[in-house]
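All protein chains of the complex are present and in place, except for one that has been dropped.
Up next, chain A:
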Amino acid sequence: MSTAATVSTLKGARLPKWSPYAIAAGSVALGVGISFAADLHSSIQWALIAGLLFVLGTYGIAARVEGRRQAKDRVATSLVWVAFLLAVVPLVSLVWSTVARGVKVLDFYFLTHSMGLVSDDEPGGGIYHAILGSLEQVALATLIAAPIGVLTAIYLVEYGRGRLAKAVTFFVDVMTGIPSIVAGLFILSIMLMFDMEPFGFAGSLALAILMMPVVVRSTEEMLKLVPNELREASLALGIPKWRTILKVVIPTSIGGITTGIMLAVARIAGETAPVLLLVWGNSLINANPFEGAQQSLPLYIYQQYANSAGAGAAYDRAWAASLTLIAFVMILNLVARGIARWKAPKTGR
């Protein structure tokens, strides 16, 4: 009896480890080849052909060598990879083109000076006034929306019963779907009623309307994640409900709540429509959000692009401001993650 002759029923034929890479390389080569032959010039076309070839090729080869079940497994894996690349490529290209075009004029001078008397098609000027306006408007909006949103979520999760809670949930859902321009028009109609001039805080009010439902939703989900056992443990110690919420429920979920607020901030930081209606834009520095037109980053980007009639200098400034806005949102997200990690319940020994 030789052991070598025994055929294992547990071992099947396997493709070598490098085979997915080989199939990928082959399908890219084939995709490019087909494109040249058919005289297709767009890189999207050859990429899609290559993707399709990769999935089909994986199935064909794996089915022949390994059998049907493994082939399906490999197709699922390759589909995930193709989908991943399809999702990542636009993102990377967006970041890349913003960085490449934005760094041209992005320097310390650009960040610390306003447009002043620089006209739209001249080089020079900066975005200090837009950064200042954005920060003030977003901060004020957060100051309004975050407490109301968090308290609403606490009501819904901890106290809400019956009709009022259902009505609140319904209106939060409705608010989630409000287009930003409608929120802007709503505040505008109030402004017109009182015959007011555009000012920064009006924009904050519209942004707060957009931010509130996002904060309510995310906070609600975070509070629901707090195990009921913890609430019961606290109540059973004779701790009143409000202190239980304040000292046990909120500390347990504070990381998630902060992350949710930060993401909502990131969302409203890029809103243009309400700001355009209510804040108007200003090429001078106006540090007072309660009086006079202000600037904001998204609005600045729009105005530089729209009003410049294709002038190179304004075009570069728009990209540089976009890069600043992306960096701003990115920093906020990183801060949110940092807080979430720092505040997360500790499990170490």
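One rule holds in what follows: contacts are C-beta pairs under 8 Å (C-beta built on N, C-alpha and C of every residue); 3 or more make two chains touch, one makes a residue touch a chain; residues count from 1.
Please note the rule applied: contacts and distances are computed from a predicted model.
Considering only the chain that is not displayed, what protein name does its UniProt record carry among "Heme lyase CcmF/NrfE family subunit", "Phenylalanine--tRNA ligase alpha subunit", "Peptidoglycan D,D-transpeptidase MrdA" or "Phosphate ABC transporter ATP-binding protein"?
Answer from the record: the omitted chain is "Phosphate ABC transporter ATP-binding protein".
Among A:Leu230, A:Ala287 or A:Ile331, which residue is in touch with the absent chain?
A:Leu230
Can you say which of A:Arg69, A:Lys166 or A:Lys247 touches the chain missing from this structure?
Residue touching the absent chain, from the options given: A:Lys247.
Out of A:Ile239, A:Leu263 or A:Val335, which is the one that touches the chain we can't see?
If we include the chain that is not displayed, A:Ile239 is the one touching it.
Which parts of chain A face the unshown chain closely enough to count as touching?
Missing-chain contacts on chain A: residues 161, 227, 229-240, 243-244, 247-248, 251-252, 345-349.
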